[in-house]
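Here the complex is missing one protein chain, while the rest keep their positions.
Labels for the chains are A, B and C, by order of writing; each one numbers its residues from 1.
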Amino acid sequence: MVIAGCSFTSRLITGTGGAPSLRVLEDALAASETELTTVALRRVSPDAEGSVWDVLHRNGIRPLPNTAGCFTAGDALRTARLAREALETDWIKLEVVADERTLLPDPVELLDAAERLVDEGFTVLPYTNDDPVLARRLEQVGCAAVMPLGAPIGSGLGIRNPHNIELIVEQAEVPVVIDAGIGTASEAALAMELGCDAVMLATAVTRAQDPVLMAGAMRDAVNAGRAARRAGRIPVRRYAQASSPAVD
Amino acid sequence: MVIAGCSFTSRLITGTGGAPSLRVLEDALAASETELTTVALRRVSPDAEGSVWDVLHRNGIRPLPNTAGCFTAGDALRTARLAREALETDWIKLEVVADERTLLPDPVELLDAAERLVDEGFTVLPYTNDDPVLARRLEQVGCAAVMPLGAPIGSGLGIRNPHNIELIVEQAEVPVVIDAGIGTASEAALAMELGCDAVMLATAVTRAQDPVLMAGAMRDAVNAGRAARRAGRIPVRRYAQASSPAVD
Amino acid sequence: MVIAGCSFTSRLITGTGGAPSLRVLEDALAASETELTTVALRRVSPDAEGSVWDVLHRNGIRPLPNTAGCFTAGDALRTARLAREALETDWIKLEVVADERTLLPDPVELLDAAERLVDEGFTVLPYTNDDPVLARRLEQVGCAAVMPLGAPIGSGLGIRNPHNIELIVEQAEVPVVIDAGIGTASEAALAMELGCDAVMLATAVTRAQDPVLMAGAMRDAVNAGRAARRAGRIPVRRYAQASSPAVD
Partner (left out) sequence: MVIAGCSFTSRLITGTGGAPSLRVLEDALAASETELTTVALRRVSPDAEGSVWDVLHRNGIRPLPNTAGCFTAGDALRTARLAREALETDWIKLEVVADERTLLPDPVELLDAAERLVDEGFTVLPYTNDDPVLARRLEQVGCAAVMPLGAPIGSGLGIRNPHNIELIVEQAEVPVVIDAGIGTASEAALAMELGCDAVMLATAVTRAQDPVLMAGAMRDAVNAGRAARRAGRIPVRRYAQASSPAVD
């Protein structure tokens, strides 16, 4: 997978929130084999020992600062600029949510923020709803990827509207990353089968009863879904079909 | 997984019908890492060179003869006895179907055949519908596993009634193997997340556009689903939940 | 709808269990416009004033005795014979369940009981699971209708496997009545759209917060689903289709 000119072998992007300890987080990140991990700016203190930043750094994982907790384009811009300065990266996972209860993206503020951040030279990866029209608009203003939700953040509801995800995939010329809603391995596999380029998740791993085991499950599920998509599945049939008489 | 006292590391049981060539079949079986593979008796000629039997033998895969094409308990018994003699195994995958169009199991003939085969000393693995009551009955007459369908054979419709599969898993004291209906990787993962002990499939691999790639996808999907089940997934929530403030 | 030579205008068959009072039950039955209602034998005392029997009688509703609570063919036969004697009807809704927890039909006992009751001259309407093979077998032994479940009794889970219901409808030459699992109006409509000839429900009405209002909802839903089936719905399309330019 190539995002903004950078190649990634892993198609699993992770978050860090919710882990019971830094130790467990580190083991889960290792098990996931992720190469790209989002962190909220406030969690990143490059000077501190034992920080999330430290964990990412020593595991060779690229940090992707996000604008979690921003409710307006203005907030998001300020946060993105601080992140760029602190982390020396112009990559930003753009989140502009509308309210605390649903944490759903605000489409107007999001598009506004995306356009302005692109203008300022950021590589913008926006967390968006599953609206194919908004996804296209975000691509048109220059986003490096689009990250539609499967379901609300932390809900574990899976992919509520696979049809919309397929519409987004069909039209996109930048990577499509399912973001939010994934609760278990089969849903991560399904996202890839629908044609997504990658899966982004946090809580599904960090708040599982065994985060490290779940991290490995997600890694395998993403690989499985990706391979199944490329392998060309059998068509769905209304009635049964016996196996062919024999190969020998 | 232990079936009738035999341990298996792999939880993916495969079939052989539908493969474009023996060469592709062999590569797909290797990619799947399966340790147990069903074969229709008519396809097994231990004396012939280049047979399916040969492929299984040299890859160390245990053959599981099946009674595909049998419509009555009597037919199934005769076929099972022939298989035992030819293959020197008393394991039998019992299939007694009701008609060509749906290939659905006939519950009455199936139960009758299962009981009689157990009496004759067979280790019986019955392909059954997804009725929890019939599954329990099959276990009660001494079957070594129960193999409920997800959907009709070759349909690729996935698991039509996850609720029934969960009911079967809750009550079973023998391994539960989903059998038939699986079309793609996410469905195999889901079967394991529902609590199945293994996944049985044939067409989904042999008739995929790239059988070898799909075989690897199914292997990973089964592992992913199994791990996700054990890892304890996050609960489903109606509303969003933000990641916790910080771990550091 | 014609069952065993008797015509019914209403396609909603109701039960009586669970109602908060006889008064509410009577109003709900009236609102439902049902013409056929099952009653457990133990609830029917033709001599008693104020009984369910009395309610049915004065509203011109045909009683359909059932064998609720029977776990074996023998139990069901005894109950059916008592009902015939007490109610002077040879119609029987045959229920032979496997256990208290799921109340799922026992396929072997059910088929056995059905065959014997038909031999004794009963008009048999069996409550069955959603297995198309068992449904066909029940028809073959002479049942006057088949009554597959949508989901376990009282679960309100709706129709768990619409594909199976469609298979049953396609092959049946006797009326198909969805029985059990319906929780709300849209599910009753769906049953009819799938091609069922009627809907049977009890708890969904009697235990609703407002049973009389729900009874009317179910009546309208059954009519709506039946009409929609006959009206020939538009095909499902992957993409949008604008309305035609103009009719004028």
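The rule is simple: a residue touches a chain if its C-beta (ideal position, glycine included) is under 8 Å from a C-beta of that chain, and two chains touch if they have at least 3 such contacts.
Keep in mind it's a predicted model, so treat the numbers as computed, not measured.
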| item | value |
| --- | --- |
| Selected from C:I153, C:V169 or C:A198 as touching the chain missing from the view | C:I153 |
| Sole contact to the chain not displayed, among C:I3, C:L36 or C:A202 | C:A202 |
| Sites on chain C contacted by the missing partner chain, in the whole complex | 15-22, 25, 40, 42-43, 45, 48, 50-52, 68-69, 100-104, 152-157, 183-190, 193, 202-204, 206-211, 213-214, 216-221, 223-228, 230-244, 246-248 |
| For chain A, the residues touching the chain missing from this view | 98-99, 102, 104-108, 111, 129, 131-134, 136-137, 151, 157, 160-161, 163-164, 167 |
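Operating definition for what follows: only the chains that are shown with their structure count from here on.
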| item | value |
| --- | --- |
| Chain A and chain B, separation of their C-alpha mean positions in angstrom | 34 |
| For chain A, residues that touch 2 or more chains besides their own | 238 |
